[in-house]
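One structure, pasted below without further comment.
All protein chains but one are shown at their positions in the complex.
Right, chain A next:
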Amino acid sequence: MSNNFEEKMEGQAETVVGPSVKIQGDLNSEGNVKIEGQVNGKIKTSESVYVNQGAVVTADVHAGNAIIGGEIQGNLKISGNLILQSTAKLLGDISCAVLRVEDGAQFSGKCSMKIEVTDTKNGNGKKLSGKSDKPELEPEEE
């Protein structure tokens, strides 16, 4: 699935920030965003963000999916897949549904993921859900 997502990202970016571009401010898009240059501010899209190797982003990123190959200083709030490629350098907190970290990726920050596990402790087989950075799991609401 992740490979398909990566392939899809390569060819379909609606917004492309070229290597010599510096963006200052809030970049809001309704489609896929590919960053090859520098962005200072915020990046927001309901679709996917691809931060290319060599790109420098000092911004909070809110997106549907993200592939990170460059440098980011800021928090990532991703509702779907997040891939940190081997060249990624990330200083900030992550929140995502699915995370893949490749060998060599550098990451410093907190990671929060919504997870679901079976309650074996009480032997009732109920599902428990919570966030990975929380110590206690709570029964899932029905």
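Methods note: a contact is a pair of C-beta atoms (placed from the backbone, for glycine too) under 8 Å apart; a residue touches a chain by one contact, two chains touch by 3 or more; residues count from 1.
Everything that follows uses one rule, which is that contacts and distances are computed from a predicted model.
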Chain left out of the displayed complex - its UniProt protein name, from "Trk system potassium uptake protein TrkA", "ABC transporter permease", "YegS/DAGK C-terminal domain-containing protein" or "NAD(P) transhydrogenase subunit beta": "YegS/DAGK C-terminal domain-containing protein"
Given A:24, A:53, A:86 or A:118, the one touching the chain that is not displayed: A:24
Contacts of chain A with the absent chain, listed as residue ranges: 12-31, 36-37, 41
